[in-house]
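A single protein chain has been removed from this complex, and every other one stays in its place.
Labels for the chains are A, B and C, by order of writing; each one numbers its residues from 1.
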Amino acid sequence: MATDGPQFSPNELMVCQAARQLRDGEVVFVGIGLPNLACNLARRLHAPKLVLIYESGAVGADPKRLPISIGDPSLVTNSLGVFSMFDVFSFYLQGGLIDVGFLQGVQIDRFGNLNTTVIGDYQHPKVRLPGSGGACEIAILAKRVLVIAPQSKRSFPERVDFITSPGFVGGPEGRHKLGLPGGGPEMVITNLGCYEFSDGEMVLTSLHPGCTVEQVRENTGWDIRISPQLTTTEAPSDEELRILREDLDPSHLFV
Amino acid sequence: MATDGPQFSPNELMVCQAARQLRDGEVVFVGIGLPNLACNLARRLHAPKLVLIYESGAVGADPKRLPISIGDPSLVTNSLGVFSMFDVFSFYLQGGLIDVGFLQGVQIDRFGNLNTTVIGDYQHPKVRLPGSGGACEIAILAKRVLVIAPQSKRSFPERVDFITSPGFVGGPEGRHKLGLPGGGPEMVITNLGCYEFSDGEMVLTSLHPGCTVEQVRENTGWDIRISPQLTTTEAPSDEELRILREDLDPSHLFV
Amino acid sequence: MTMGDAIRRFVHDGEVIVIEGFTHLICFAAAHEIIRQRRRDLTVCRLTPDVIYDQLIGAGCVRRLVFSWAGNPGAGPLYALRRAVEQGVPNSIELEEYSHFGMVARLTAGAAKLPFYPLRNYMGSDLPRVNPSIKTITCPFTGEELAAVPALNPDTAIIHAQRADENGNAQIWGLIGVQKEAAFASRNTIVVAEEIVSESVIRSDPNRTLIPGMIVSAVVHEPFGCHPSYAQGYYDRDNDFYVRWREISQNEELFNKYLEEWVYGLRDRGEYVARMGAEIDRLKARPDYCEPVNDGY
Partner (left out) sequence: MTMGDAIRRFVHDGEVIVIEGFTHLICFAAAHEIIRQRRRDLTVCRLTPDVIYDQLIGAGCVRRLVFSWAGNPGAGPLYALRRAVEQGVPNSIELEEYSHFGMVARLTAGAAKLPFYPLRNYMGSDLPRVNPSIKTITCPFTGEELAAVPALNPDTAIIHAQRADENGNAQIWGLIGVQKEAAFASRNTIVVAEEIVSESVIRSDPNRTLIPGMIVSAVVHEPFGCHPSYAQGYYDRDNDFYVRWREISQNEELFNKYLEEWVYGLRDRGEYVARMGAEIDRLKARPDYCEPVNDGY
């Protein structure tokens, strides 16, 4: 088997791994794309009572098609409730009701800080990125944050060019010192492996099947810490893959 | 005629006089009882486009019966909109959309300050009154305030026992010095006459038919100023009385 | 869950509770059960204490009242409240007093987990003089001084809805007052509903949902649970009762007799409704349905 390569794509593995981090009954602030797939995969498997909230205002969405934007009409039809964005950010997010926030980043650094604002100098950027959206407040207020990001030396610098969404800021005490209410990043899932945080610093805790520590080092902009209990990420099960490919993303938009 | 007394009650005159102060198209923060009658009378006569807002959240109400409370269901059915009390106080009232606010008071003093909180000392009151409700913010934020109140020496003291809803506070510059956004009391209508404000002080500007300056002095707790242009309040017209008695308050709850 | 169980589990002596609903959807069924279970030393919060808190106060359940307008809407004073304040009967109570806007702001801050809420209010009023919790704050942009009130975060909110599903997703129409803010501000929320509907009814009109199940601790099915208050589309306000309450609450004997007959003497709201008998038909709502909207795509 291993010789003719894994029977699944990196995205599929990332989605499955993200889904496994979600507990039944949790309230998740969902992003579009892989996070949305991860949440719906979890609902189909071990977390049927997972509540999905989109920053657009849809609560308890039950989309009958794969939404390509967080404001898709399929997130409204047959949802449990639609709220104003004032309610979503004030009462749900700042109110402390969000257990898990999903974030993606163009850059993420060793302390889990995310950049989605600019590459280069803010005033004269090499590349102007979209900006925060709801990411800054999700990073600050959600109880736990999960990050899904493709990994490369450029996307994993020692320090991001701009902190859009704070992780552990400057290190272990970073969040506490600044009084950030949420718990901060819990796990970063890339195409190479999974990373957790110790003393506010990213640590490689599992390698995806077929990936090596060398690959990880080559694609990280600092001397990455490796967990002494480094494991191999569990491959997607046949059932996970079937639900993903046949039910959730039949047109293979994301997987 | 005059010998066998006026053919209308003091309440009817007060309602008509209040209605005449309302201009077409204005937005009025309505109270229950006489103010509600005055607004609906004005809508039937010179101000068909008057918009009624109740602090309960009903906007553009078109009650099919005489509401006895500001939260009556008849204010909701067939209204133009129902808003949360957050919206009513934040966006409508503080937002500066209210042209006229109606207030009533158990006590009103020479500067138009109203008391609906306590008679006597706050900590050990002789009489505990209902308190502010929305009156304090209406007095502070509405562009114009109309007061309807029965008059007696006890209800018209030189200084109220407690300022629930500020008028001109301590005198001419009272509101300006404190930065109150609204215009303050414009007219006080009692069972004896109408009062307007000059240099922030109450001035008798019209006497109701059959009433005398002496009566006014006997029922005022300070040396009340009399306008040099003192007039007689216009009596209710037959049409005003007909609409009031036959259409608006057929069971004579208030008139 | 029965109202009895909900009150036993989520309303305890000495706690801070809010039963909201501005004239509309005031859950008397919950208040009667609190009286029946003889809760004591409660801090009760409401914009308008209304007849419902007059009953709680007269029954001796209350130690402190947080409010903005204490009257019997359209029918005079609340005499039980006045007896407590003026004569300490059955026990003296503390008053913490704001205006409506102040109470709305306190609950909004509580729901948003903000420690305070700013508003343009109270300048020239004596309220800040007698309530040290009304402070001022300076705008960092304009330098203006504004009023500030502290967040209010009750232990338990009791909210009556026209319809809710078994998970507590609740839909309310007609006057919505500060129910949403009160529910989000509280540690627990008890949703009481005229009708328990299937989730599909809720999902057929998501914009109508005011309170999400995720913040609801208990769901109680209590038809006619608001009387003498009302439920838009279900039954009218019993204005005659509010007027009668003037006499009842004015006389301590009549007040206690009322509690005996309508609260202590009954096991639950079901018996209350039975005792109402045909009276109820007088209040039943006439149909006046909205134009349905399309939520499809």
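Methods note: a contact is a pair of C-beta atoms (placed from the backbone, for glycine too) under 8 Å apart; a residue touches a chain by one contact, two chains touch by 3 or more.
Predicted, not measured: the structure shown is a model, and the values here were computed from it.
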| item | value |
| --- | --- |
| Shown chains touched by the chain that is not drawn here | A, B, C |
| Of C:Q55, C:S99, C:S125 or C:Q162, the residue in touch with the unshown chain | C:Q162 |
| Chain not shown: contacting residue from B:P10, B:G60 or B:G183 | B:G60 |
| Sole contact to the chain not displayed, among C:T2, C:N131 or C:N207 | C:N207 |
| Selected residue (touches chain absent from view) among A:L13, A:I32, A:L50 or A:V255 | A:I32 |
| Contacting the left-out chain in the complete assembly, out of C:M1, C:V130 or C:A285 | C:A285 |
| Sites on chain A contacted by the missing partner chain, in the whole complex | 32-33, 55-58, 68-73, 76-78, 82-86, 89-90, 93-94, 113, 117, 122-123, 125, 127-137, 139-141, 162-166, 169, 174-175, 178-181 |
| Chain C residues that touch the omitted chain in the full complex | 113-116, 118-120, 133, 135-137, 139-142, 144, 146, 148, 150, 162, 171, 173-174, 176, 201, 204-205, 207-208, 230, 232-237, 285-297 |
| Residues of chain B (touch criterion as defined above) contacting the omitted chain | 27, 51, 58-60, 62, 73-74, 76-83, 87, 90-91, 94-97 |
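Note that in this section only the chains that are shown with their structure count from here on.
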| item | value |
| --- | --- |
| Computed distance of Cα centres, chain C from chain B, in Å | 28 |
| Gap in Å, rounded to a whole number, between the CA centres of chain C and chain A | 41 |
| Centre-of-Cα separation between chain B and chain A, whole angstrom | 58 |
| Numbers and ranges of chain B residues touching at least 2 other chains | none |
| Residues of chain C touching at least two other chains | 180 |
